[in-house]
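Structure in C-alpha cells, see below.
Omission of a single protein chain aside, the complex is shown with its protein chains in their original locations.
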Amino acid sequence: MLDGKHKWIGIDMKFKLENTDENLDGEIVKSVGNNEFVLKIQGKERDLKVITMTHDKVEFMLDSVYHITKYLENSTNRITLVIDGVKLTFNKRPDMDKIVYKHSGSDSAADSQINLKSQIPGRVVSINVATGDNIKKGDVVCVLESMKMQISIKSHKDGIVKSMKLKQGASVAKNDVLAEIE
Amino acid sequence: MLDGKHKWIGIDMKFKLENTDENLDGEIVKSVGNNEFVLKIQGKERDLKVITMTHDKVEFMLDSVYHITKYLENSTNRITLVIDGVKLTFNKRPDMDKIVYKHSGSDSAADSQINLKSQIPGRVVSINVATGDNIKKGDVVCVLESMKMQISIKSHKDGIVKSMKLKQGASVAKNDVLAEIE
Amino acid sequence: MIKKILIANRGEIAIRVIKTCNALGIKSVAVYSDEDVNSKHVKMASEAYHIGAASPSQSYLNMEKIAETTIISGADAIHPGYGFLSENAEFADLCEKKKINFIGPSGKSMRLCGDKMECKDVMIKAKVPTVPGSLGIVEEVEKALDVAHSIGYPVLLKSVFGGGGRGIRLVHDEKELREAFEIASGESKAAFGKSALFVEKFLPKIRHIEFQLARDKHGNAVHIFERECSIQRRHQKLIEMSPSPVVDQKIRDEIGEIAVKAAVAVDYHNAGTAEFLRLDDGSFYFIEINARLQVEHPVTELVSGLDLVKLQIDIANGQEIPFKQKDLKVNGCSIECRINAEDTFLDFAPSTGKIFDVNIPSGPGVRVDTYLYPGCTVSPYYDSLMGKLITWGQNFEEARQRMTLALSDFYIEGVETAIPLYQTILNSKEFISGDLSTDFLDRFKILDRLRDDMKKEASGKSEAALAATLIHSEFLKNRIKSHKEHSVRWKTQVDRH
Partner (left out) sequence: MIKKILIANRGEIAIRVIKTCNALGIKSVAVYSDEDVNSKHVKMASEAYHIGAASPSQSYLNMEKIAETTIISGADAIHPGYGFLSENAEFADLCEKKKINFIGPSGKSMRLCGDKMECKDVMIKAKVPTVPGSLGIVEEVEKALDVAHSIGYPVLLKSVFGGGGRGIRLVHDEKELREAFEIASGESKAAFGKSALFVEKFLPKIRHIEFQLARDKHGNAVHIFERECSIQRRHQKLIEMSPSPVVDQKIRDEIGEIAVKAAVAVDYHNAGTAEFLRLDDGSFYFIEINARLQVEHPVTELVSGLDLVKLQIDIANGQEIPFKQKDLKVNGCSIECRINAEDTFLDFAPSTGKIFDVNIPSGPGVRVDTYLYPGCTVSPYYDSLMGKLITWGQNFEEARQRMTLALSDFYIEGVETAIPLYQTILNSKEFISGDLSTDFLDRFKILDRLRDDMKKEASGKSEAALAATLIHSEFLKNRIKSHKEHSVRWKTQVDRH
C-alpha cells in the first residue's frame, strides 16, 4: 500500500471550498517513487509528480498538467492558497475533522501491538476516550495539533483502552506512546 | 574624526584595476549618520549614502548617483564585482598591503595603553615583529585574515615589544590582546 | 537645447520619462521623498536627489525645493509627469522666472485649461460644442436651481477645482441640489477660499472619448487620434483603448479638428488631451483640456508609433512638430489596463504594502510600464497606480486576446489588484461588442459577474489545490519528523543541476 521506505501515511482530507457549496475529499493512495504519487481526489485516481516543494510552495504536475501553489494561510480552520494565480480558501468541513488519519500505527504489524504511538510531534487538543473504554479500530483516540493543523489520531486496532498517556494541552514527541490498547 | 558611537575604522584601500594601469586609493573619512558617509577617493571627498547592504550586495548613492554592486569574489588577492552591470576586478597592489589600518587601537587614549588589541576576529597570517623589537607607531605588528581579506595590524604607539601573544595560523577573537608594547 | 531633465514625479511615469531621456541621450535627474529612496525611478535616473518627507506636500509638491534641486543638479528642464505639479500654473510660472524649461504649456494657458468655466467660455466662443449648463460659476444656490430647471434634472454639480472624478455630484431634484450645493460650496471654500461650482446637464449612458493633441510654439497643431476611456469606476478610468469602436475616420477627422481648435483657443503648446463626452446619438461635447501627458498615453504611442515624451521635449525645445496631420495613420489597436493597488470588493479601496513577488508579462504586442520589482513597496502616501499593462494587436480582437493572456501572466503578491475584474470585463460580450459607457460596471453588474467568475475559477482549480495540499501536508509532517532523512527526497530539481 504505502511506500514502506518513506512511511507515507494515508491522509484523508475533507474540505469545503469557500463561497461555494463544493465539498472536496482526497487522499494519498501511494508513493510510486521519483517524487510521484497516486492520489484519490473526489473518488478518482490521479497521478501527481512533485517538481519543487518548499514550506509554502508546491510546483507539481497533476495528470500531466503543471500547477503552482503558494500557501498564504494554513490555520486550524482554513487553508488559503493561490493556485496558478487563482486564490481559493478551503474551510474545515463542519461535519468532520479536517484531517482523518486512516493509519495511526506506522508498522504493518500494528494490530498486534499494544502501544498507540504518535507519528508526529504535536499538542494535545482533545482526548476522546478514557481508560477502560471498549473501542474499535479507527475510533478517534485523541486530536493533536501540529503545524497549525488538527489531526485525529485513531486506534490502530479493536480493543480496550488499558491506559491513556496524555494530558490535554501537553506536547507529545514523535514516537511517544499515546495510549495502550489491548 | 570617526563617529565615536560606531567606531568607524579608517580603512585605507589601495588597488590596481585589472587589465588597466589604473591605481586606486580610497578611505572612509567619517560617518555622518543616517547611513551617510564621507569618503576620500583618489584624493577627492565624495558623499556616499547606503540604501541597502547585504553580505554580497551594496546599493548606494555616490554624490547623488545610484549604483548597485554585487560581489562575486572577495579573496586575499582580488575582489571581483559587478557594478551597474559592469564587471571589474581589483587586484592587490604589489607595492603595499591591500588594506592598511590607519588605527589599530579602538580608544582615542590608545597611546597610553600597553595592550595592542584586535578589533576583529581572524586568523594570524604572519607575525612581523619579535619581542624586544623597537617599533614605531604604524609599524605592522602582524597580519590577520578575516572574511577572506588580509588586514595588517599596526602598532598604536612607539615603543618596545614587551611580549607577543600570537602564533602563526592561530585564531584570535575580537578584543584579544595581540601584543604588549611599552 | 535641453541636456538634462529633472523629473518632478515618481513611480511608473518617472521611469517612463527616464526611458525617453536615455533614448535621446539626455541626462535624467530623479527626486525622491523619504519613502522613495528604494524606488525604481531613483535607481534608473542618471542622478537622484532627496527632496523631503514622505508627505507629497513636503516633497513632490514642494515647488521651491524642486526648483532649487533643478538648479543644484544642473538640469535645464523639468518634466512634471502627471498629477503632482503637472497642472500647477504657479509652478510653471516659477520655472519661467528661474529660467527652467518647463516641459508643458505656459502658466497662462494652463490657467485657462484649469479653470473649467473660463475654458468652457473660450470654447463656446471658438464654437466648440460643450455640455449644456451654467455659463460660468454659480455662487448662489438659487442660480444653480434656475440653471437646473432650464436644462432639466438630473444635473451634475461640479467644482471648478475638481478633476479626475473628484468634486462631482449627481443630483436628481431640487432638494438634492440644495443639499449638495451647501456641502460642495463648503468644501470648496475650505480648500480654495472660494466657492466655485457649476452646473451641467447629466448625460446618461455616455462614453468618455478623448483626443491626443500636440501643438508646438510655432502654431503647428495635430491630433493623434482618439482614446476611448469609458470603462471607469467612480469617474476614474480603468481601461483605455485606441481607436474607439465608435469612431471612424470621418468622425476622427471631424472631432479631431474640433480638438485642435480647442488647443488653439487656449494657445496651448505641449502634448495634451481634449476630453469629450459622446452621447448615444453620436454627438460629442467638449469637457476639458488636460494640460499634461496622460496616464493612458501609451495606447496612442502604440497605434501611432510615436514617442509622446520625445514629442513633448521637442516642443519644449522650440522645435516644430516633425510631421503633419496627413502623415498620421492609426495602425492596429491598443488597449491599456491600469494596474492599481486596490481592492475591487472594498469599493476599490487602496491596498498597500510590500510586494513579495511580481511577474511582469511579456511577449508579442505586450508592453508594461511599471515601477514594480520584487521587494519594492506600494506606499500609502501616493496614488495607487503601480503600472499599466498595454497590448497592441492588428485589430481590436488581437489586442484584446493578448490583453487577457498578459493579464493571466501578471502576478503581483502583496497587494490586491483589479486584474480579475479586468478579465471579467475583457471577456464580457458587451466589451467585445463595444457597448461601452462610463457606467459600464453598474449597467452590466460586472462585480456580480466577477464574483461568479472567481467562484468558477476557484472551483476549476479546487481539485488540483486539494492534491497539492495533501502532498504539502505530508511534506510539512516529514519535515518535522526529520529534516535530514527526507532532505534528499525533497531537494528541488533546480538544485540538482
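By written order: A, B and C. Residues from 1 in each chain.
Convention: a contact is a pair of C-beta atoms (placed from the backbone, for glycine too) under 8 Å apart; a residue touches a chain by one contact, two chains touch by 3 or more.
The shown structure was predicted, so the numbers you read here are calculated from the model rather than taken from an experiment.
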For the chain not depicted, the shown chains it touches: A, B, C
Option from C:169, C:402 or C:461 whose C-beta touches the chain left out: C:402
Chain A residues touching the omitted chain (full complex): 51-52, 59, 61, 64-66, 68
Absent-chain interface as seen on chain B, which is shown: 6, 8-9, 11, 13, 15, 17-20, 22, 24, 26-28, 35, 37, 39, 41-42, 46, 48, 50-55, 58, 60, 62, 65, 67, 69-71, 79, 81-88, 90, 99, 119-121, 146-147, 149, 174
Where the unshown chain meets chain C, residue by residue: 19, 22-23, 35, 37-38, 298, 301, 305-307, 331-332, 353-354, 360, 362-364, 366-369, 375-377, 379, 394, 398, 401-402, 405, 492-494, 497
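Basically, only the chains that are shown with their structure count from here on.
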Euclidean distance of C-alpha centroids - chain B vs chain C, Å: 51
Separation of chain A from chain B, taking each centre as the mean of its C-alpha atoms, in whole Å: 56
Residues of chain C engaged with two or more neighbouring chains: none
Residues of chain A touching at least two other chains: none
